[in-house]
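So that we are looking at the same thing, I have put the structure below in structure tokens.
Missing here is one protein chain; the remaining ones are kept as they sit in the complex.
Entry: chain A
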Amino acid sequence: MNNQKNSFFGKIDWLTITLWLSLCLIGLFNIRAAVFNPEMPGFFTLGTNYGKQSLYLISAIILGISILIIDAKFFSSASPIFYGITAILLVIVLVVGRNVGGNQAWIDLGFFRLQPSEFAKLSTCLLLANFLSAQSNKAPTMQTLAMGAGIVLFPVFLVMLQPDTGSALAFFSLIFVFYREGYVNNELLIFGGLCILLFVLALLFNPWILILVLAAIIGFFMWSFRKKRKYIINLSILFAACTAFILCVDLVYDHVLQPHQRDRIDIILGKTEDLKGKGYNLNQSKIAIGSGQFWGKGYLQGTQTKYNFVPEQSTDFIFCTVGEEWGFVGSVTLIAIYLTLLLRIIHIAERQRSAFARIYAYGVASILFFHLFINIGMTIGIIPVIGIPLPFVSYGGSSLWSFTILLFIMLKFDSNRKGVV
């Protein structure tokens, strides 16, 4: 028993744990700076976000250790149950949920506010790994892809009802999992990238001008390939598809998106500049980060965050505090830690013998990556404001716990990689 335990801890990937813990501590310190009140400089009180986050961190560590102790098989076999529970929670939250800022995303448990969508990412990831790993010996089929997509889209649908667009979008990051497993090919990935490009262009420019430009480009290719009939037909179809897509973008923009989402997109594209109203958050966020300059203003010296110019400064906009007080050096360090963690997860994924563990680890990497990119991208003004947390760093029990569980289940699989899941 004793011997077994030693080897158990010996197999744990300590680098990942170090990176995880350093991110959590960076978060904790920056939350303290964000909520720091110069008039009450007491170091520790449970009344502040900082005090609460300390407790969340301690409980997250306990959670992590517990996960490492539990049998790995439990997570793979119980994944449908988890999925079911979170789905039920996502329904419940629509009924009894607490509405904060237009989103009905929280279930108030008195001592704690539970955000089911955070846990839904985890359970979706598990079930997807479960499902895809069962098919991993066969060649990818459209049917499998459709069912896998269904597993992902069902919680997306429920989350959109809240409506919490940010969390819903996070599920789409699982496209990397499908890609890695061969359900999505390179062309599709490029095509997806082009679609995003076209979407942005369609928002920036008058659709008819865009269609004219496209017509000119495609016309040029048609002229070049005028001898080959097949190409001409393909290009015609492409042009028709693009035109339809561009027109759809406008339709989506005008009728599907909510007004505040339209505003956020307009602001990021520079179509409106309302620094005192709609653009206030982003502007103040950029001021905070930009004013940090190379070395930053120093711990607890950030005026933008200390004096509440930046909103949501301990949750979604926590990166402002990092940027302002620790400057470029601190920001790059934080991103480097994340990138190291992401690449380490991919490395871990690839060394798994079981397809379940590999697929799951890719899911973890995808979800973390998406949050990192969207959250930091939003604070520095390259992504429209989408309310999602920075994993391990942002204030919030649900987010810290769910990301910790997400990561530690992967570590459990990894420690057990020689065994059969």
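Criterion: a contact is a pair of C-beta atoms (placed from the backbone, for glycine too) under 8 Å apart; a residue touches a chain by one contact, two chains touch by 3 or more; residues count from 1.
As a working rule, contacts and distances are computed from a predicted model.
A.B. asks: Considering the UniProt annotation of the chain absent from this complex, which name among "Penicillin-binding protein 2", "1,2-phenylacetyl-CoA epoxidase subunit A", "Helix-turn-helix transcriptional regulator" or "Rhodanese domain-containing protein" applies?
C.D. replies: "Penicillin-binding protein 2"
A.B. asks: Given the contact definition stated above, which residue among A:F309, A:Y360 or A:F413 touches the chain not shown here?
C.D. replies: If we include the chain that is not displayed, A:F309 is the one touching it.
A.B. asks: Among A:I346, A:I367 or A:L406, single out the residue that touches the unshown chain.
C.D. replies: Of all options in A:I346, A:I367 or A:L406, contact with the hidden chain holds for A:I346.
A.B. asks: For the chain that's not shown, point to the residue among A:F176, A:F239, A:F356 or A:F403 touching it.
C.D. replies: A:F176
A.B. asks: Which parts of chain A face the unshown chain closely enough to count as touching?
C.D. replies: Counting over the whole complex, chain A touches the hidden chain at residues 38, 136, 176, 179-182, 186, 189, 284, 286-294, 303-304, 306-309, 323-324, 327-328, 331-332, 335-336, 338-339, 342-343, 346, 349-350, 355, 362, 365, 369, 373, 376-377, 380-382.
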